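Structure first, commentary second.
For this depiction, one protein chain was excluded, whereas all remaining protein chains were kept in their positions.
A and B label the chains in the order they appear, each numbered from 1.
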Amino acid sequence: MSQVGSFALLLALALSAYSFLAGLLALARPGPGSERLGETARRAGIAVFGIVFLAAVVLVVAAFQDDFSIAYIFHHSNRDLPIAYKFAVLWSGQEGSLLFWSLLLATYGLVLRLRHKTDARLFAYASVIIAAVQVFFLLLLNFAAHPFAVMTGELPPDGNGLNPLLQYPEMVIHPPMLYLGYVGFTIPFAFALGALIMRYPGEKWINITRRWTMVTWGFLTCGVFLGMHWAYSVLGWGGYWGWDPVESASFMPWLTGTAFLHSVMMQEKRGMLKVWNMWLIFITFGLCIFGTFLTRSGVVSSVHAFAQSSIGNWFVGFLALIFATCAFFYVKNRTHLRSEHRLESIVSRESSFLFNNLLFVMFCFTVLWGTLFPILSEWVQGTKVTVGPPFFNKVAIPVALLLLLLTAVGPLLAWRKTSTESIKRNFMWPAIGAVLVGVLMMIFGVRPWADVSYFYALMAAMLAVLVALTVVSEFVRGARVISGHTHQNLLASMVHLGHRNTRRYGGYIVHFGVAVVIIGFLGSAFNLDQEKEMGYGDKMQIGPYTLVCRSYTQEDKPNYGSEWAIIDVFRNGKQIDTMYPERRFYKASQQTQTMPQIHPTVKEDFLLVKDLYLVYEGLNQDTGRPIIKAHLNPMVPWIWAGWMLMVFGTIIALVPNAVPVRLTAPARVQAAPVGAD
Amino acid sequence: MSVAVLACILITLGTLVYVFYLPGKLYLGPEKTRLSYLRERKEAVYENLRDLNFEYKAGKVPDADYLSLKASLEEEAAAVLAEIARLEEAASSAASVIRDSKGARV
Partner (left out) sequence: MRVRQGTLRRATQLTLLCCALFTFLGAGDEGARFNDLGHRMMCVCGCSQILLECNHVGCKYSDNMRGELMAALDRGDSDDLALQAFVQKYGTTVIAAPTTTGFNRVAWIMPYLALVLGLTTMVLIVRTWRNRPLVPRADAVAPVSGAELEHFREEARKDTET
């Protein structure tokens, strides 16, 4: 079995190398036969998908067959591992994840190569670039991190098992989502670099890559949020974001990718910012590779320590190569990226995009800086320092608040220039709403001068409300125009409106989602926690909730043994729930894991919902009684709701417009190609 | 062992046939011309104009801003349309010359 897998990896490498070289030759030396050569390159690219897929299937089948002769399966699986997690074995270790990266890239490449008729020449360039990236990953798989390496000596009876942190339903989908995001940015990168190399006339390539970029961004967003949700519901420290280097690694390309999504609009609509966009997508792709490197290389310590190894040098080399290639073609073809328009006014949609981009990139730089500073410090002063949450919170929150302000202001500014009158007209109501919320919060006891976290919470709340209200006002204004024409009611008009320009209104829904997420974040300024040893009938009070320990017990299952407590939750003397915080001991890996229990108080608090979050910390060896830690985290469910809205908005933005943009007339003539020398 | 080798050989053969056996004509796609580029530009400018009209109707843009923005966008559109018209005219007259010469031969 493992021979077939190993062979498949070699064959895939050969095919990708062929796809790259033949494609390159066909493009570089056009002439008789070059079209056929190009076609074989395209087909080789398609075949790579089949072969890499075969390798992945072999690995998963080996996991299902408990084939511990393959070292990877021995290290990441065991006989009693539930079926769903045996699938997850593919991406739970280093070699498997790299194979998974390669598979996803091959899948994206497959779709791209099958759709080559959209613009054969541009797609040929993109295909060659993708083949080059694929060659790198297959080289890694074949020569540095082989997933089919076999065990030597006597075969062990059972495997080491999957890391218990990963034995959680979301872990089955979090890495694939994140990887779909990381890998997906290869596609806009390939198109951008291709367009630069071939001096592609016009901005159509952006139009072609828009959906790819949005889908990728959507996956990355899902990946990041799933990671947060996983951290919240598995790691059991009561929070969702710890500025762990690997979390940051996924956040950085998200930031630059978001900047790119915004700034390409400038290029598409106005032919501006071409150089910037080019570099933005280069950097985003570089950060995706860098993120994979951070996760996989172990240069920085992290909770994702299950992923450490020594393939770092390969990644550093690859990153250098990417940068050199991009820089070379940029210098060579930079005149092609000249702007078509000037910036006419500082108060315009254009300049709001500029500021938005600057802030996103600065945010990304700050995160990168904080992530790499320990290495820098060790290098400069010889001592390693920790750059943890206190640093990031202090430095990143102000930038995030400014970004939030722009999220509110940007969409209300007109393209090219906006007069003060227009600002007044569009801003008045949302601003009044935001101030009102601020005043209400102060009346209800939020004292911004008492603590800086309250100040941030107040600002964030006001800005989030400002964003939400501007989005609502955009929908209402647009819907009024529609209903004036069609005489539909306002709600139907809004649906109609969204359908007319899915990208814009989908984008607004995403903005609204962001506002909701921010409201969820600011709840953390008001978190409470409490820890107590609880015997039978013992009580603990947290906020308005009384927790009573009804019982505690132990149980043995094939994959793990567990201890848990049964806690009744009372509010105002009335029982509202029973919760079962648990701790598990996984037998194969000999590791313990807490399973926190979360009760969102939707029924009791409605919009001011809190999460009652219970953790079974362990047994006190002296008394034999469990120690329970309770957290009361206000507003956390808003984060997940906002995330859903963001995903919904992204999906809307992907739907084609209802009133199709008038198609160009069929080509009646063949004039000389643009830019033909 | 031999089954694995056989499988590997079959896979390789299948792949080679798929990659290198190219019967029939290849799809090369249309060459991108100045005209198709201009039509893309026209659509982009038209989109901007439609957007501006809609925002004006929604009451987001004051009259003065609207008029000046609209004028400059229309100028941009007119330039593109004019060049499209010129190219189409040139091409159609070239086509008619070809037709005439064919007719003369018959």
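The working rule: a contact is a pair of C-beta atoms (placed from the backbone, for glycine too) under 8 Å apart; a residue touches a chain by one contact, two chains touch by 3 or more.
As the structure is a prediction and not an experimental result, all values here were calculated from the model.
Asker: For the chain not shown, which residue from A:A88, A:V387, A:A479 or A:A565 touches it across the whole complex?
Answerer: Reading the full complex, the residue touching the unseen chain is A:V387.
Asker: With respect to the chain omitted from the figure, which of A:G159, A:G370, A:G410 or A:G498 is a touching residue?
Answerer: Looking across A:G159, A:G370, A:G410 or A:G498, the contact with the absent chain belongs to A:G370.
Asker: Give the residue, chosen from A:V395, A:I598 or A:A641, that touches the chain omitted from the document.
Answerer: From the options A:V395, A:I598 or A:A641, the contact with the absent chain belongs to A:V395.
Asker: Of A:M171, A:I289, A:L354 or A:I652, which residue touches the hidden chain?
Answerer: A:L354
Asker: What chain A residues would touch the chain not displayed?
Answerer: Residues 201, 236-239, 242, 244, 301-303, 305, 335, 338-344, 346, 351, 354-355, 358, 361-362, 365-366, 369-370, 373-374, 377, 380-381, 383-391, 394-395, 399, 583, 592-594, 615, 617-618, 629, 662, 674-675 of chain A touch the chain that is not shown.
Asker: For the chain that got dropped from the picture, name the residues of chain B it touches.
Answerer: These residues of chain B touch the chain that is not shown: 34, 37-38, 41, 45-46, 49-50, 53-54, 74-83, 85.
In the analysis below, only the chains that are shown with their structure count from here on.
Asker: Hey, how far is the Cα centre of chain A from the one of chain B, in Å?
Answerer: Averaging C-alpha atoms per chain gives centres 33 Å apart.
Asker: Please give the residue numbers of chain A that touch chain B in the complex, ascending.
Answerer: Per the stated touch rule, the residues are 1, 3-4, 7-8, 11, 15, 18, 35-36, 39-40, 43-44, 46-47, 50-51, 54, 116-117, 119-121, 201-204, 268-270, 412, 414-419, 421-422, 425-426, 477-478, 480-481, 484, 661-662, 664-665, 667-674.
Asker: Going by the contact rule set out above, which residues of chain B touch chain A in the complex?
Answerer: The touching residues are 1, 4-5, 7-8, 11-12, 15, 18-20, 22, 26-37, 39-44, 46-48, 51-52, 54-55, 57-62, 64-65, 69, 72, 87-88, 90-92, 94-95.
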